[in-house]
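Yeah, one chain of the complex is gone here, protein chain that is, but the others are all in their spots.
Chain nomenclature is as follows: A and B, assigned in order of appearance, with residue numbering initiated at 1 for each chain independently.
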Amino acid sequence: MNRTEYMETLLAQLRRVTPSEREAIRQEIDGHIEDHICSLLELGYDQQLAEERTMARMGDPVEAGRELNQQYPVVWRVLMWLSSLVLACMALFILFGAPDEDRSLMEALDNRAEAGQHIFLNQNPISTREPLDISFTVGDDTVRLQAISIGSGHFRELQENGSYDSIYRERMASVYADAYDRFPCGPVGRIELILENERGKQGTELLTRSRWWKDGSVQVPIGPEDTYVTLICKRFGEEFRCQLPLPKEDAP
Amino acid sequence: MAKKQSIEHTHLLVLSLLASEDMYGYQMIVELARRSDHTFEMKEGTLYPVLHGLEKDGLVEAYQQEAPTGRMRKYYHLTRKGGAVLKDEKEAWERYAGAVNAVLNCGILPVGG
Partner (left out) sequence: MKRRIWTRKRKALSLTAVTLVLFFLFQYTYGICLMHPVQARWEAEQFYGCGSTERICHVWDGAVGQHVTLSSNEHALLLIGTYSTLSGWSCRDRDAVDCSEAAPLYGGTLRLSDGAVEDVVYAYGQVNDAAIDKIQLSFCFAANETAPTETHIYLTDAEDWHEHNGQRYFLLRSDALMPAYAPLNGRPYQINQGMVWDCTLTALNQYGTVLAEIKT
């Protein structure tokens, strides 16, 4: 049996190994044969005799291959296959399977990193607006107040009969805010903002958008002489309050 | 001429070789023959199932290093676990060999009958 036949016979017994493991075994045993032949050549043997002597010393390739095959238990390969399957499923979901709202993870991370990209005050027309730079935490969520404006819009008002009606108001204050979790991919909890005018009338807004980033604008009607509104955020024992001066309106 | 002894306790011999230094496969064959005065000359192909089995069990670990010829060689190194097993196996072997010697020495017949 020559060197090539020996290697082919031995490798044919390896049914449990992966291609890379097979190649590693081939290199190791082939290297062994090469080392033995080289040592015989140094002793003065010719190439053919050195190879014959070496192959005679190697023994039965079938027995060696079968014994070698037993040293590669299937269980670890199954575990690797299962792990790869789980990773593949996760990757496929992230790329193709997530509902539209969930695909906005990148958008959420983008909005979180840079404030001011999506300010929407829900008023038309807006007579004046000013940026805000106020942040506070509620639980493990951060709320950023980004802008305040005065303008016209619809206000959802509780009527005497207990139902809510959307009433058009000429003069309302609106505050735009966004919220995100302390961890970049973490979910934002439920956040409801309350805006209160100087007479105690309140408007509320539940921030919405996606699992990782929420925004919204809260509004309340104001009077011509009002100078401030109060923003309140309450959630399960925590409360944040701050007075926000109304932006100055240009003289007509 | 003494018969070549069949290899028993192959794992013990391999661990013992690696206790002195890291070696690659062919080097172990040469060293084993040298240390045993050619008493132990195993079929070389059967060394590798032993080595891979010891590696699987964590008694040795392997690494690749460039040989003088430029080819990458796989070297084996005795782990701490392998050292502990070697110590236990060696003690067990010495007890066994001692017991056999004791029996053999008591069984020597007196000269002249």
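Here is the rule we go by: contacts are C-beta pairs under 8 Å (C-beta built on N, C-alpha and C of every residue); 3 or more make two chains touch, one makes a residue touch a chain.
This one's a predicted model, so the numbers in the text were calculated from it and none came from an experiment.
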Please identify which of the visible chains the hidden chain touches across the whole complex. A, B
Any idea which of A:Asp35, A:Asp141 or A:Glu205 touches the chain not displayed? A:Asp141
Looking at the whole complex, which of A:Ala12, A:Leu49, A:Val62 or A:Cys185 touches the chain that is not displayed? A:Cys185
Among listed residues B:Ser20, B:Thr39 or B:Gln65, the absent chain is touched only by B:Gln65
Could you tell which one of A:Gln47, A:Ser84 or A:Ser166 touches the chain left off the display? A:Ser84
Those residues of chain A that touch the unshown chain are 21, 24, 72-73, 76-77, 79-80, 83-84, 86-87, 90, 93-94, 98, 102, 105, 138-141, 183, 185-191, 211-212, 234-237
Where the unshown chain meets chain B, residue by residue: 55-56, 58, 61-66, 74-75
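Throughout what follows, only the chains that are shown with their structure count from here on.
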If we count contacts the way the header does, which residues on chain B are in touch with chain A in the complex? 24-26, 29-30, 41, 43-46, 48-49, 52-53, 55-56, 71-74
Interface residues, chain A side, partner chain B - complex: 6, 10, 24-25, 27-29, 31-32, 34-36, 39, 57-61, 63-64, 67-68, 70-73
